[in-house]
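Left out: one protein chain. Kept in place: all the others.
Going by the order they are written in, the chains are A and B; count residues from 1 in each one.
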């Protein structure tokens, strides 16, 4: 068994999802692990790593609408408001989703389901550069 | 260290939880790993893997009621509606929970807490066959 690890930055265009699947598939190919796990970790508390349906962009649109209703921007009950109306809501959205997901590697390939893609979900309104670490073991 | 991996299908009876604990405990016994981790991965975006209280079935009932109120079926604001009223709500329920969970293996056994069970939570109304991969490393 061996461990392969790689860190990269992702520049996004603000609130919404950026697909990482191709990048991670390529790292799994490079790692040369036959059977194991690939962990995707995001080093931030205002954005998430999610496995989302990868076929209809309306799913991302509806998830975004849902989250905006659930974790209200600029809610008057928030105390953590120094960085703007989307700051505390971004932390809530992150805690309700995930920033670390492990996916099987099977026969040297990332074993995602047919409709699964891996996305960085930025929760802040303005664009951010985010750091992701991929760890493959097997 | 070694990696043991096994994939199986679970037929469920539609929306609700199916316990996987015994199946996973048996795979851990078969793997023969003394100390490590057991990852449970679900290859779908409309069902979840959850660790739920394993003693009182009312907990599952209340979780289901809660989710039906939170992620409304057939919400008029959804754009992703082609597959029916329970399609987009199922994606939301999946993103709010998990489809990959790692559990310690200690002294060759799955080290769940006394009240923890592992469940596949189907979010679609009709029955589905779902694919699960177990990866044990240690």
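Operating definition for what follows: a residue touches a chain if its C-beta (ideal position, glycine included) is under 8 Å from a C-beta of that chain, and two chains touch if they have at least 3 such contacts.
All values derive from a computational prediction rather than experimental measurement.
Novice: Which one touches the absent chain: A:10, A:25 or A:96?
Specialist: A:96
Novice: Extract the touching residues of chain A with respect to the undisplayed chain.
Specialist: Residues of chain A in touch with the missing chain: 1-3, 5, 7, 39, 41-45, 70-71, 77-80, 82, 88, 91-92, 94-96, 98-100, 102, 131, 133, 135, 137.
Novice: Even though one chain is hidden, which residues of chain B still touch it in the full complex?
Specialist: 1, 35-37, 50-53, 56, 58-59, 61-63, 65-66, 70, 96-98, 101-104, 106, 111-116, 137-138
As a convention for this text, only the chains that are shown with their structure count from here on.
Novice: Which integer distance in Å separates the CA centroid of chain A from that of chain B?
Specialist: Centre-to-centre distance between chain A and chain B: 20 Å.
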